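With one protein chain removed, the remaining protein chains of the complex are shown where they sit.
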Amino acid sequence: MATVRKGIEVSIALAEAVGQANVDVIAAYPITPQTHIVEHLAEMVADGHLDAEFVPVESEHSAMSVCCGSSAVGARTFTSTSSQGLALMAEIFYIASSLRLPIVMALANRSLSGPLSIWNDHTDTMMVRDSGWVQVFVENGQEAYDHMFWAFRVAEHPDVLYPTAVNLDGFILTHMIEPIIFEDNETIKKYLPDLKMKNVLHPDNPVSMGCFAMPEIYTETQMAREQGLVKSYPQAVKAWDEWYELTGRRYHPIETYRADDAEYCVVTMGSYGEAAMEVVDMLREKGEKVGVVKIRLWRPFPFEDFYKAIEGKKHLIVLDRAISFGGPGGPVATEIRSALYNRKNAPAIVNYVLGLAGRDVTPGDFIKILHEGKEKALKGDTAGYTLYGVRE
Amino acid sequence: MGMDKYNVFAAALVEKAEYFAPGHRACQGCAEALAVRLVMKALGRDTIVAMSTGCMEIVSSPLPTTSWNVPWIHVAFENSSAVISGCAVGMKALMRKGRVEKRDINFVAMGGDGATADIGMGQLSGMMERGHKAIYVCYDNEAYMNTGIQRSSSTPWGASTTTSPAGSESIGQNTNKKNMPQIAVAHDIPYVATACSSYPFDLMEKVKKATTINGASYIHVLSVCPTGWRIPFDESIKYGRLAVNSGVFPLYEVVNGKYRMTHKPEKFLPITAYMKGQGRFRHLKDTDIERIQQKVLDDYNKILKRCEE
Partner (left out) sequence: MLEIIIHGRGGQGAVTTAELIAIASINKGKCAQAFPSFGPERRGAPVVAFSRIDDNKIHLRSKVYEPNVVLVLDPSLLSIIDPAKGLKEGGTVLINTGKSPDEIKKMYNLKTKVATVDANHIAMSEFGRPIVNTTMLGALLKITGILSFDDIKDPVMARFGSKLGAKNMNALQRAFDDVKVAG
């Protein structure tokens, strides 16, 4: 099987992956920084390179609504959005998971208004944290490319049937040109079979989808959703394992870097993971026992993998890219604190919110945060969070 | 197959099967439920329905039951037009790629007047502008009946609703009814029609016609709501006829821009014949009714003039 290594913009590579996945329907509305993804898909359809329907809808709300319709008839369906677009479609985003429709989304993460900002952070995706979608974060272009196939594969598995969102940092990844290895279509075909759903809208087998629920039955529907999403975990892992067998690139729900003997770790999600690795290398050279813990699978949250990854660490410095106004900390730290509460020998948690709306974070910033965070942990100053780099 | 095939739509030709099954929970005398039933008979079994949140959705689909004998999907209030767009393009792609056997399927979105003229108008506009081969049916009962008779932009001037109540300082609804069929016509789609469940053959003929159209169709069905209009529940059919015969709701169609009045009242009734007995208009004074009469005539004549062009 042949692979090709190309220097290419991540958005274009991602769109090519969606094409290689033989998608049937793409419905999307333009929003920065998602635009290059859907522009390239439109171009592929226009040039006859991709046999699919591209629906240029009049809003993101409609984009997700069209996706629901096309997925409900059994068509492989893709969309992409960012920020305000996600906010506008949030209503339907939730419903898509309750309908168990295996839609795949590339979510080019961007801050939410206001004030208006087009730059990257994770405030948009945190808004839909509890929507019942499978949610995953990628760190680089290769991962973005690989996870398009993974997302369809997981979403469409008969045991899963949940929409799946691949989060990638807007601009930092979407607009980056870097080397990406492309798999050939034969490999993709092997990995990703045609979509076959048992219940689709077709006159030969009339089903009703999206019925309403009285209080007597609503709770049971939610239990079914919860159990279904948790059941996606083994399929997510299996899909990563099989991708590894085919391509040699391996992914895990929680990933670590030089964490085994680390006294403390920095916890990241998204493209900051790689920068953290770089910084950890620098600090290791100076003899500091520090490592990185990276959350790849955000929903369903991989508790056991996380516990294993942080075993024996004295403290964790958790980096958040979103604020929970008036709350106890960034959403990732809040989650981790909750996961570790009442656990024996749990590490101390120090939380930083940083890199909001594209504020650049340099290796120097990382080092400062790691050192300052360690000091805080040793002093027991672990409550709340620090908004890093606020200009006085 | 030409559209004219359906010009004689007789009782004997009406589909016997019920695709909107009895046992649903609509109010007594609900003309909207009747309209849905008739629309479904005209559409037949090879139909996929996307329905907006509203009375018809709620009464027909309480888990774990359903009244729908065709594939049916409800996603949200404002988006049945976008959902059906998705169904249509999805099926088109699957048939083209050979994964689903080729077949003529009617793609039909349905919503009430709130879903159509208010919250879902942008999405309906999108469906019509993109020109999907799909039919949108608006069941217009002139207010948000599902949530308890709140005004919509389709509520007529002078009607008292729970959010446009008549009072010492209020006439009730103080805006004119939004003209959705004309908004649909402005999209230059090939087929637009108005209909009413009090004229079942006219309604079914129009729905049948829409199924033959290669593009988007819009059908606006006046659906009398005895609960919201505050009339006796056994007079829904009568009030539908009064609406048509007084010119309040002219029955017409626009085929590729060409207007045709499909039902001309034998005797043009005064507006009072229609308004009298409706609780929602009870507070109106003679001068108010005169104003309404004038507006009704003006609007009717506008359509009539277009039919003569």
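Here are some notes:
Labels for the chains are A and B, by order of writing; each one numbers its residues from 1.
Simple rule for what comes next: a contact is a pair of C-beta atoms (placed from the backbone, for glycine too) under 8 Å apart; a residue touches a chain by one contact, two chains touch by 3 or more.
Computed from a prediction, not measured in an experiment: that's the story for all the values here.
The chain not shown here makes contact, within the complete complex, with A.
Between the chain not shown and the residues A:A42, A:L246 or A:M277, the one that touches is A:M277. Considering the full assembly, A:I118 is the residue among A:I118, A:A346 or A:L387 that touches the omitted chain.
Mapped onto chain A, the interface with the missing chain covers residues 5-8, 33, 118-119, 171-173, 175-179, 271, 274-275, 277-278, 358, 360-363.
In the analysis below, only the chains that are shown with their structure count from here on.
Between the Cα centres of chain A and chain B there is a gap of 42 Å. Within the complex formed with chain A, the residues of chain B that make contact are 45-48, 50, 57-58, 61-66, 68-76, 78-79, 82-94, 96-97, 99-100, 103, 105, 122-123, 125-126, 129-130.
Across the interface of their complex, chain B is touched by residues 24-25, 27, 51-53, 55-59, 61-62, 65-75, 77, 91-92, 95, 99, 194, 201-203, 205-214, 217, 221 of chain A.
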